[in-house]
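Here the complex is missing a single protein chain, while all its other protein chains stay put.
Labels for the chains are A, B and C, by order of writing; each one numbers its residues from 1.
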Amino acid sequence: MARVGVEVSIALSEAVGLCNADVIAAYPITPQTHIVEHLAEMVADGELDAEYIPVESEHSALSACLGSAAAGARTFTATAGQGLELMHEVLYVASSMRLPVIMAVANRALSGPLSVWGDHSDVMSCRDIGWIQIFTENGQEVVDNAICSFKIGEDKRVLLPVMVHLDGFHLSHVIEPIDMPERAQVDAFLSVNDYPYALNPDNPHAMGDFAPPVVFTEAKWAQEQDFQKSKAVILEVWKDFEKQFGRSYKPVETYRTEGAENLLFTMGSFSETAMAAIDKMRDDGMSVGLVRLRLWRPFPFEELRDAVKDAKNLIVLDRALSIGGPGGPVCSEIKAALYPLEKKPKIVSIIGGLGGRDITVANFEDIMKRGLEIAEKGSPNEYEIYGVRA
Amino acid sequence: MKHFIEIRWHGRGGQGAVTSAELIAQAAIGKGKYAQAFPSFGPERRGAPVQSFNRISDDKPIRERSGISEPDIVVVLDPSLVIIGNVISGLKEGGTLIINTTKPLDYFVSEYGDRWKIATVDATAIAKELLGVNIVNTTMLGALIKATGLAGIEDFEEPLKHRFGKLAAKNMAAMKKALEETAVKELKVG
Amino acid sequence: MTPGCIVSEPGNASQYKTGDWRSQLPVHNFKKCIKCGLCYVFCPEACINETKEGFFEADLFYCKGCGICAHECPTGAIVMKDEEEK
Partner (left out) sequence: MQNYSVFVPKLLPKRELFAPGHRGCIGCGEALAVRLATKAMDENTIIVNATGCMEIIASQYPYTSWRLPWIHTLFENTAAVASGVESAIKVLKRKKRIEDRDIKIVAIGGDGATVDIGLQALSGAMERGHNFTYICFDNEAYMNTGIQRSSATPFGASTTTSPAGKVGKGQFSWKKDMPAIAVAHNIPYVATCCPSYPFDMIEKVGKALAADGPAYIHCLSVCPTGWRCATEDTVKIGRLAVETGVFPLYEVVNGQYKMSMETPELKPLREYTSLQRRFRHLTEESLDLIQERVQLEYNKIAERAACAPKLEK
């Protein structure tokens, strides 16, 4: 394994190359563009034996991926923000037809006003699409989880599309040290895609029938049950990954939560800055820790409940706004997950980091302080937007 | 040198400020350090003032991913930016300011006084002479090495090869020439 | 239920009886039939089959009674009759 200084987007493309993707169909959109540009380059240079389909829209990108995955090819695409929105209806089809498409999303705000910068609005519009969704915090995690995604999605017990989220710019455009796996290691970890229902003249399947009301509910229930079962495979794949590569991943990860009364909750690349803030606050004598969600879907109810069981206060940072709703979308889900518990922390919804707005270590300290103040004194509002100017 | 430093590069779109940041990060990572490089996340086009950033840590993985507003080092790739751009914004007391300029070092010393270590080099002339183009990204890396000792010139061999291929040698020559020609005004100690 | 509602039995719609949709049925007069097969070609239901003798006949399990065969028959060998009358 060689440690290299490389842009995260490039490292991700290289990882997709190490996984021997067969078909890549993609459309350029900031901040995802470097990923697919580099893949196109790898194909053009003969470094990756794949078909690169430079489609005319994201809708067609994912549609071409459906066709490719249905034909049994290992299939990858990447998008961001508006592109993910344009794919929206196709997203549901990929999961309900059980096509293991792997997609990287360089998370970006949604128009309008037009913003190419990062937040989680695009993710939050895709909560119910039936894709396995993994969040990453640094380049290494992006590379590792891209590799895991193929193994998870293509597993015959799973057969589901997987999304790897990397925050736009804050992750996609950063050059940092990444241990790039060796090809032999990846080959040993990942077997060749063997999609059991591939479009094949020797064994013709009809894929994509319509379902009358008498079977639709059952079809969705079957999908949901299989989706829930995928969690065991995800855990298994992460364990295998640890054996092979030495790095481990969990659905919910914590940082210095031992004995902490007050927990901060984050998802994505801001978690690293938040860790630095936790260090500082701990040094200042505060009883704080950090909980980070890695597995967004299937939602890890048990692991989350366990991670926050001893806390008094939980301050949740969302990078998306549910306009007219109950607060940050992630916070809403956390509230729902913890509601049945007798003993649960007070939960405060803070929204920040919208459309590329930075959150520094000092800002995180502020957020924590303000959150605890709300937890103690209450607030007339369902949530608070951090740092909004009047 | 401190164990953890932050650098801000000022250039114009197309001058290679992003490449400079990338190369120093790769040189540092190649030496086993931790480093980040990232551009200003904007839609700037060719010619527009742009920034890029580095974090370099000797011994610990870098956690912060936010922007850099109080750098230890500022490098200015385009002489005209000194006048129009707010290049000294947030530069820490005792930090280092490195400028591509035809003006003598003393001009900036008298301008900025003793707040920062100041280094100057006519990188444009070097780049034009040795590379044939007015792209000073690698040349200014020579000035950065001279002024800060952040890395050795040999640390750039691999990153340059990787980035420039056949043109690596020419860029190395430009870097070396800048290393020789950069004038540095040290801070008074104490 | 197969994952993704995949159907693994090609052409199994042929189990579905569309003959119930019919209010008229084609009656073939083999005396007039010249065995040209046009009725077979033009049947939207793919339900006209060749008999051993080379005549053509509609499979009433599928025939919806559209009348195209009768209309296109060059010799008038097929006539449409109301189901009630048959």
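Just a few scattered comments:
In the analysis below, a contact is a pair of C-beta atoms (placed from the backbone, for glycine too) under 8 Å apart; a residue touches a chain by one contact, two chains touch by 3 or more.
Everything numeric here is computed off the predicted structure, so don't read it as measured data.
Contacts of the undisplayed chain with visible chains (whole complex): A, C.
Note on the undisplayed chain: of the listed residues A:166, A:207, A:277 or A:359, the one touching it is A:207. Within the complete assembly, residues 22-23, 25, 49-51, 53-57, 59-61, 63-73, 75, 89-90, 93, 97, 192, 199-201, 203-212, 215, 219 of chain A touch the chain that is not shown. For chain C, the residues in touch with the chain missing from this view are 5, 7, 9-18, 21-22, 35-38, 40-47, 50, 59, 61-62, 64-68, 70-72, 74, 80.
Keep this in mind: only the chains that are shown with their structure count from here on.
Under the stated contact rule, the graph of chain-to-chain touches is a line, running from one end chain to the other without closing. The busiest chain interface, judged by C-beta pairs in contact, is A-B. Between chain A and chain C the centroid-to-centroid distance comes to 54 Å (mean Cα coordinates, whole Å).
Here the spacing of chain A and chain B, counted between their Cα centres, is 35 Å.
Annotation for chain A: no residues touch 2 or more other chains. Chain B contributes residues 21-22, 25-30, 34-39, 41, 43, 62-67, 69, 159 to its touches with chain A in the complex. Within the complex formed with chain C, the chain A residues making contact are 96-99, 159, 197, 203-209, 211, 215, 218-219, 222, 226. Contact residues of chain A toward chain B in the complex are 3-7, 30-31, 116-118, 169-171, 173-177, 269-270, 272-273, 275-276, 279, 356, 358-361, 363.
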